[in-house]
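One structure is given below, represented as structure tokens, and several questions about it will come after.
Omission of a single protein chain aside, the complex is shown with its protein chains in their original locations.
This part shows chain A:
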Amino acid sequence: MAREECKALLDALNKTTACYHHLVLTVGGSADTQDLREELQKTRQKARELAVATGARLTVALRDRGLATEERAEFERLWVAFSGCLDLLEADMQRSLTLGAAFPLHAPRRPLVRTGVAGGSSAVAARALSARSLRHEAEGDFDVADLPELEREVLQVGKMIDDMEMKVNVPRWSVQARQAAGAELLSGASAGASSAGGISVQERPGPCDPSKALAATVFSAVLLVAVALALCVAKLS
């Protein structure tokens, strides 16, 4: 059905926008490489494709006059979420344009800011593109070639937003969000519980996964030894 399709597309766009945001955070920092710029480019391409597809579907659905009111309300909700997502994407793209121009990688006029982020971000990009892993094929001066492209794409997204505003008139304030305050705690518990132990903003160190396995095996080994000793003591006495 059209609604499910739109929802699925919107979810995919949302995921890609979140990953893009996460990647843009590290531009200009110590983890800024040509690979990162390439990942940014691929992610935003995917995001743009999704945006165009979602926009087309939603526009078609909302311009259909013979739509029932609750269906229409549903589509309007999706529309508001979609346009918000697109605004976020556009803003992030603009930020990445200015930051990418300010921190060029090829002839480092400005040294990159040493932020402490050192690892790669290919996993994030892979998640965005829904691929297993990512191949990097960037040449040495990818970021230079990419900047004008990025500028054009920013303008394109802007134009897309404007077009959609023209075609479909949905007043934002009339849309009631379905999620109540604190809704993220309910079904997001699965995402929450696993990350609550790991991420904490105090510098309290937590065990990372291989270390957790190591600790578990050590503990079980100690337990076995204790049980064996107790049996021996029991047998002896």
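Please note the rule applied: contacts are C-beta pairs under 8 Å (C-beta built on N, C-alpha and C of every residue); 3 or more make two chains touch, one makes a residue touch a chain; residues count from 1.
Convention: contacts and distances are computed from a predicted model.
A chain of this complex does not appear here, and its UniProt-recorded name among "CCT-beta", "Regulator of G-protein signaling 11 isoform X3", "Isocitrate dehydrogenase V" or "AP complex subunit sigma" is "Regulator of G-protein signaling 11 isoform X3".
Set against the missing chain, the residues A:24, A:58 or A:129 yield one that touches it, A:24. Only one of A:177, A:213 or A:229 touches the chain withheld from this view, namely A:177. Not every partner is drawn; the one left out touches chain A at residues 11, 14-15, 17-19, 21-22, 24-31, 77, 80-81, 83-85, 87-88, 90-92, 94-95, 98-99, 102-103, 110-119, 121, 123-124, 126-128, 158, 161-162, 172-179, 181-185, 188, 191-192, 194-196, 198-203, 205-208, 211.
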